[in-house]
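Heads up, one of the protein chains got dropped from this complex, but the rest are sitting where they should.
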Amino acid sequence: MDEKTRDEASKDNFRQEPKVGVYVCHCGGNISDIIDVKAVAAALAKYPGVAVAREYAFMCSSNGQDLITEDIKNLGINRTVVAACSPSLHELTFRNVLQRAGVNPYLHEHINIREQASWVHKLDKAGATAKAIKLAQAGVEKVLRKDALNAIRVAAEQRVAVIGGGVAGMRAALSAAGKGLEAVIIEKAPRLGGKLLELGKIYPSGEEGAAVAKKLETLVLAEKKITVHTGADIDYVSGFVGNFKVNFKKPDGSSRQVKAGAIVMATGYEHYKPAQGEFGYGEDANVVTLPEFLALMKNSPAGRLELAGREIKSLALIHCVGSRQVEGVHKPQADGKINDYCSRVCCSSALYAANQVKERYPGVRIYDVYRDIRTYGMQHEEYYDKASRDGVLFFRHNDTDQPAVTSDRTGHTVKVKDVLTWGEELEVKADLIVLVTGMMPADISLIKSQLKLPSSADRFLQEVHLKLRPVELANSGIFVAGTAQYPMDVTEAMASAGTAAAKAAILLAEPDIPLEPFVAVVDEAKCTGCGLCPAECSYDGALMMGEHKGKKVAIVNPALCKGCGACVAVCPTRAINVAGWTLDQFDAMVEAIAKE
Amino acid sequence: MRELEKIEVDTLVVGSGIAGLQSALDLADQGFSVAIVEKAPSIGGKMISLSKVFPTLDCASCITTPRMASVSHHPRITTLTYSTVDAIRRDGKTFTASVTRKPRYIDEKECISCKRCEEVCPVFVPDEYEVGLGAKKTISIPFTNAIPQYPVMHPEHCIRCGACARACPKDCIEFLQEPAPVEIKAKAVILATGYETTPMTAKKQYGLGKLPNVISPMAAERLLAPHGPYGRVLRPSDGMTPGSIAYVQCAGSRDKSIGIPYCSRVCCMYAIKQAILLSGSLPIADITIYYMDIRAFGKGYEQFYNNARAMGINFVKAKVARITEDEKHNPILRIERQEGTSGPDEVKHELVVLSQGLIPGHDASAFGLGTENNDFGFVKLSDEMVSSAVTAGAGVFAAGVVKGPRDIPDSVVDAGSAAMEAASYMRKL
Partner (left out) sequence: MADAKKLAEQLKKLNELRGPVPQELRDRVAAQNKAQRAILDALKEGPKTAPELAAAAGLPHDRAIWYVSALRKYGKIADVPGKGDYPKYELKGGEAK
């Protein structure tokens, strides 16, 4: 069915008398172990307006979807209520079912009886069942009052703006360009490469970080579809899916604007900076971070590892500095939160560095103080093995028994309660302390606040769903690539960036983009032109006062409206509603729930 | 052999686990046509048989079934299940794959998935979907959420009673059905052949396959799954609710003695997840995880691990030397503790799960497409510092665990980039 005939068919459905089908999902046992799904279906089958009510093990499965399709075909069902999991998971799945069957996809209501009933009322099965029935009945009342809606289509810029020119940014631009899209890399540093430029030899390939950056940069510069802006200082990012605008200052002070249909956030990470005095950092020159140590090793002469001219004969690596922090043991960051996450790459990086030390300076003694060695990658276990073979001495501590560093004239002493020797308190002396620091997201607070981007508890950008939509942000048209999302190594950043480009390419596969039709709609007959609503609107240009048939009324720009409902709340005459979420629908739902 | 069926698409995807499904969708949504070939009777791979998945504890079905449904409804995706890729030939810029549709012994065009054949079939066989813990019939639909919903007959277990044929309302049982050849022409190939778990013979001293209450993690997934073999967690030797359950980590990973020195990346997390789920369904059970290092390195994983510890799951740093059993089939673990008190120890549990590692599901180099394997049989990339999917074979890309162990979130992300590399390659042809 092409779009036009489908729209026609949807209208026909709409003209027909409403016939609601209710579908109660067991969600395996997530719902049915607590809620009596048969009772819910039976109660709904008797509810006014409902033509059929069924229950099934997995409504989202192909069989479950077929149940709905069959009912549409055979019983003339033209509105559906699915009582199942969260709509964020599967509302779209069921809208697609309706669409395929020729019913307007917005004549569907998704009721959440999992998170809102079965999961939260595990100990009250009867109560959970009663609540599920009420919620589903409210859903019926709502869907009976729904209108057929059509997606708003906006023309999209056929261009991807990639913010950040490190590995992830370069890979995302290359992949997007490979598909034929224009890509613009906007990088704040004077050159491409990001953090790679500072790192020495990196695993798994053993190349210099700068060499890897150079390889990618060569590919980027050879690609005609990619434009690169380095030294770019972003001052304002605005717009919406299909029509973003990234404004930045060039090094010469002039302003530039890039228009893009999609944005890839490849803004990367910062090394964790130890607090003043953390293991002596900042107070003692012989306490350095791993990235600082890599630079030091690079600058040391062959055969002699040295710091400020003094030879280093022994060093201690302390893992998990700034990662896997423990509440009550570690000092929180400026925002009051500890870094309770694992930074993923540091164990492998540290042992890879230890291998290099042993190769270049075999005489240097290395102590490795850790909680768990997390060399998870294909070749990484070999770094660990090699370190053990080469005589690196390992000390293992528990989360609550953190190691401590003391310094005096004779050098540094690391004290560790070592579980490998059954909890003995051990002391080792070392010339240099290397803190294996983790990753924190780069400071992108400006862009985050302008585009209202979500972050997770670990402060990295928050994807919509780790498995279903792993590189998409809740903001439509904005994708995340690389370490802006979570710590990862180069190979992992490659995969993430390629996928971010794939999602951008899918979004921009057609010249216009469908947007959700849940936007404010003004009933001009009821609008008195009082002007209260534009003041409440937080989206530039979404709602303004204008004229309609010679009368002053509020006018909505559907492409800019986010459907937040702030205008609805202040309207004294109920003249504004958000399509698909009208006040009449809410009234009817509340009544259904409150009814005895 | 039946008549040769010919299919022409942009990309051939071998394997329909979560990586294969996702890369097919990411290509088809960009406008490319895709054919997926899957050797099992249903698409969905390993993931569809899992209970819930870490770190969010979504049910695996809730994540996989909609992906499976999207693939099967997609106008640009053709799926061939219960089919094998016998060979792939490269002719210039085109790949030609010789595929065999294995006989299900039913007429797929007529079958309405009514299950009557399965109901009347008198022969039970161990159900491999339930890792042998449950039973199915000689003719049966593979599992509740299978796509497609066609039954498969196993002639080696058929007593030729004809009951299925008599019960079938569409007369579609075909006892004499033969394999059917298919030829698929494509411009690019994505290898997504996934993994198997380390064979149970790898660590003989752990008794997997001999001791009834020492089970595989896949079996444990089924015990925890909503439609599992017993409908609840029971141990296989006698149907008892286990009161004390142990996990043995690195049982088939990080172990040079069995030729698998690498870390399998998923075992720490699935063990923690299963332990959390077990303590949900068996609130009074004692659950212990014997481990070397806990590798909770993904987003939200460390917090998941911390939750498990807060729930009272015991994490014991110890190596397990061997497993025997007492007369009641209670497994006895000989362990060497690495913390607390020193020295070896014997501990009794009622059920033991061996956290097996991952090995390649298929030798991709056997297709003869110029791809290379690493030392452990996984597909090698041509330059992993530049692309995460480009192999040494032109036009051949790799998605998911075929390149080495990775978990579901990493595989899903990986699949998208494989699709993107294939798309770029095809555009430049």
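Each chain carries a letter (A and B) given by its place in the written order, and its residues are counted from 1.
Simple rule for what comes next: a contact is a pair of C-beta atoms (placed from the backbone, for glycine too) under 8 Å apart; a residue touches a chain by one contact, two chains touch by 3 or more.
If you're wondering where the values come from, they're calculated on a predicted model, not measured in any experiment.
Counting contacts over the entire complex, the absent chain touches B. Within the whole complex, the absent chain has one touching residue among B:31, B:122 or B:259, and that is B:122.
Contact with the chain that does not appear here is found for just one residue of B:94, B:241 or B:382, B:241.
When the full complex is taken into account, the listed residue touching the unshown chain is B:159, out of B:87, B:112 or B:159. Chain B meets the missing chain through residues 119, 122-124, 126, 130, 133-137, 155, 157-160, 162, 165-166, 168-169, 171, 173-176, 212, 229-232, 234, 236-241, 243.
FYI, only the chains that are shown with their structure count from here on.
In whole angstrom, the spacing between the mean C-alpha positions of chain A and chain B is 27. Residues 26, 29-31, 53, 55-56, 58-59, 61-63, 65-66, 68-70, 72-73, 144-145, 147, 149, 225-227, 254, 261-263, 265, 293-303, 306, 317, 338-342, 374, 376, 378, 383-389, 404-405, 408-410, 412-421, 423-425, 427-428 of chain B are the ones touching chain A in the complex. Chain A meets chain B in the complex at residues 26-30, 57-58, 60-63, 65, 85, 89-90, 93, 96, 100, 171, 175, 178-180, 204-205, 207, 212, 215-216, 219, 324, 340-342, 344, 372-382, 385, 398, 419-420, 422-423, 456-458, 460, 466-468, 470-471, 485-486, 490-492, 494-503, 505-506, 509.
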